[in-house]
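Note that one protein chain of the assembly has been removed; the remaining protein chains are unaltered in position.
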Amino acid sequence: MARIGVFICHCGTNIASVVDVERVAESAKTMPGVVFATTYKYMCSEPGQAMIKESIEQYNLDRIVIGSCSPRMHELTFRKMLKGTKINPYMLEIANLREQCAWVHTDREKATEKAIGLVQMSVAKVANNKPLTTSTIPITKRALVIGGGIAGMQAALDIADCGFDVTIVEKEPSIGGHMVMLDKTFPTMDCSACISTPKMVECNAHPNITLKTSCEVEKVSGYVGNFEVTIKEKAKYVNHDLCTGCGLCQTKCPTKVTSEFDQGLSKRPAIYIPFAQAVPSKPVIDANACLKLTKDKCGICEKVCPIGAIDYKDEVSYTTEEYGAIVIATGYELVDWAEMYPEYGGGKYKDVITGLQFERLVNASGPTEGHIVRPSDGKEPKDVVIVKCVGSRDPKKGKSYCSRACCMYSAKHAHQILDKIPNSRVYIFYMDVRTPGKGYEEFYDNTRRDGAQYIRGRVSKIYKEGSKLIVRGEDSLIGKPVTVEADMVILATAMEPSPTVADVANKLGIAIDADRWVTEAHPKLRPVETQTNGIYLCGTCQGPKDIPDTVAQGSAAAAKVAALLCHDEMETSPMISFVDPNKCSGCGFCEGVCPYKAITMVEYAGRDGNRRVTKTVAQVNEGLCQGCGCCNAICRTGCIDLKGFTNDQILKEVDALCL
Amino acid sequence: MAYTKEQIQEMIRQEAKKALATGEVSAVVGWTSTRFEDRTKPFFAETESECDLLVWNEYCINGTAKYALDDRYPEKKLAVIARGCDSRAINRLIQDKQVKRENLYIIGVACDGKDNPICKECQHKNPLTFDVLVGEEVEEQINADRFAEVLAFEKLTPDERYDYWAKQYDKCIHCYACRNACPACNCIECYADQYRTGWQGKAADREQNQVYGLTRVYHVGDRCIECGECERVCPMDLPIMRQTRKMLKDINDLFGDYECGLPDDRKPVLGEYKLEDPDEFM
Partner (left out) sequence: MSVKKDNNWEPVILAFCCNWCTYTGADLAGLNRMKYPENVRVIRVPCSSRVNPQFIIRAFQKGADGVLVCGCHPGDCHYATGNYYTRRRFMLMKRLLEYNGIDPKRFQAKWISGSEAAKFRDTVIQVSAEIKALGPNTKFVGTYAPQNAVEGGQE
């Protein structure tokens, strides 16, 4: 039989002025299992706590109910207090007599009746409490960053600077991501490569960072502090341990294919270093283009390599490593506008380009060495049209969201054209101009002063007449159609998550939204955490953003990782689900509703009548379970239950309140 | 050309014999005759000669699938003669991970409608899952109105509805026959048998029967294959499907067309969600 002590707090006059606390205590004495009940002015004070401790000894209590303020206020205080007694800290229930009784009622009689009811509910519940113990799990002090763009690099550098080992997994042959493709960055117009390549070099040189380029995450298991990640390394066909990066091979390679880095505006060989400042600055072979690998011909690179680093027999390899924390920074891609907008030529006009292609055109290390020319005939354009919101803010054809960076980079593009091409004219078709950011509005103002003509309206059609591109749209401010004869059109296409994100998120067990952006644990208060403990996010995998925001998130994620990794072990909440394997039918419905993938179906040596059989039953991973209880309510048998909120406890609460 | 009942019966017997002859099958579950002309009973044919006792006529109304749960860890396969409803029941058991497909050998046979009221609303006479099909498929009836009874009942006043069910539950003798016959009731231990947690009482009084009745609907409602076994086996003639079909109707209204026991991977409605589900709790 339980020996329950009930302690009713006056909370000065907060509770006592409305609730007759003495009557509540007297009434509590008659409740089943209660052996002692009393009141005190401030239960949370030192003397109050001392009094509770003494009563526990004196009346040999094995569980207590405290009628006081909200459990959200002092549950932890009283649990800590119980740590010094013979009672387990979880043999405690709190009746909320202040926030949900005294403070919201005025009728003393009715409030007292309600208080008695609330205490009765807590007494009924605590009678069914079980001692719970927190367990600790060790933490592997290493972090994995998925994606080596500016977000991933920033996160990795900050974590590494805290003294923890970091691995960056990058699917491309070089880290750097999109930022290193860009020419200048708004609004300061500093050279993008000049500020991002030092980060790349630092990542490579940092003693705590391991770069894994041409690699992908294959499998993730485990939980916070204890992830086991299998990383797939794609075949590079070049032994990077031997290669010195002299680059001779790529000058001799006879095959030429479209360059990804230059956004299709130039060619690269089949054995290639993606770009001049690539890290690692060592080549890989494109297996789809290489003559040796596709047709068993050529083999020139092997012949010219002075140190024999070429290895045509290289294969995919897998390594499995342990990490304590994971950061996802898989970044973005531009949407395939050609499919969405056939009326813009659907990709058949060479001089209709994306903003990212323009970045390569205007970049001094790009295919034209920074000369802005038409891809079709190499002539300098005089009239350039920039079309904003291509795929963004267009739920019918593209995405409903705003891609955030386009207004600013379009202004930057206009500024660069007007600056570099004398007597040029730039027309910008826009829906709204959005410039929230330090120095952004000023930059936009300057661009307009430079002469960029902003036309409010969508472009309805782009077609070719002679060498000109005819851009037709509507100026919605004057309500009249406009036609511009342009030499080149730049589309500010929408950002969308990297195509790999769904796969990576699935492996990590984290949520993505309808547009495939990674979902954060809380949009305001936990912006760089996912709902799975130990997995963090940063950069454009979470939503469109510009470089400053991306870098800030990278550092924020790093701070969260460091805050986790600086501990040797972490306590897990004991209020988690548990399974009675003997009753479990193994239907697996609980597994399906768990938001944390904390439930797995495992084999269990059970009985079927007189036979020993191997059953398949649900099992809860204590490191992953967060104690929501969704699985409990879907279990028909009730064999998966939640410690601290068991079916039994809640049914007894219901019974007590309805009596 | 359609086969006669006798021809199908003979083919069932032959298929049953073939199945037993493989040595991989412990028994064939089907129907056999009784001393009443208008009744059959479920039957386990374990030898070749017993196969000749299997019958096929309009009185073969018992579900055969649930017998697969008699032995959840069988050494040999169980052969099941499955009509449309039986095959859906088998799918139910497979989807609920209570039996393994490889432990079953399914002899499918298209049903011509049995002497059982629920067959009037049947939309799946042909078996949906089988290893071998006896005879040929029959035409399915489309637009069978499964929810007419529910719709009519919804028109009554709340008190009329309560009184109706109260009278029904007054009759209930809490025998759990509905549970035992139901292919969706496949827990190893039913919540109702749990003494300590005390979800509900065991007495056959109105209130405890009501609690059982409502909980049963909630437990099977989103997985019900509409075979009507619960109602057929009820010794007190409670209109149990009228309850379960209510939930099915609501599921169809709220979350789109929904039928259970089809050979697809769709999760039960309560085991999944959509962001755009209707919301009335704002």
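Observations on the model:
Read from first to last, the chains carry the letters A and B; within each, the first residue is number 1.
Keep in mind that, in the parts below, contacts are C-beta pairs under 8 Å (C-beta built on N, C-alpha and C of every residue); 3 or more make two chains touch, one makes a residue touch a chain.
Worth saying up front: this structure is predicted, and the values here are computed from it rather than measured.
Looking at the complete complex, one finds that the omitted chain is in touch with A, B. Only one residue from A:104, A:242 or A:316 touches the chain missing from this view: A:104.
Per the touch definition above, the residue from A:41, A:130 or A:397 contacting the chain not shown is A:130. Contact residues of chain A toward the unshown chain are 1-2, 32-33, 70-72, 96, 98-107, 110-111, 113-114, 116-118, 120-121, 124, 127-128, 130, 511, 519, 521, 531, 575, 580, 583, 593, 595-596, 626-630, 632-634, 638, 641-642, 645, 647-648, 650-655, 657-659. Mapped onto chain B, contacts with the missing chain fall at residues 150, 153-154, 158-166, 191, 194-201, 203, 205-208, 210-211, 214-215, 217-218, 221-222, 243, 246-247, 250-251, 254-255, 269-270, 273-275, 277-282.
We adopt the following convention: only the chains that are shown with their structure count from here on.
Per-chain Cα centroids separate chain A from chain B by 45 Å.
Residues 514, 583-589, 592-593, 608, 611, 613, 616, 634, 636-639, 647-648, 651 of chain A are the ones that touch chain B when the two sit in their complex. Chain contact summary for the complex, chain B toward chain A: residues 72-73, 96-98, 186-191, 194, 196-199, 219, 267-268, 270-272, 275.
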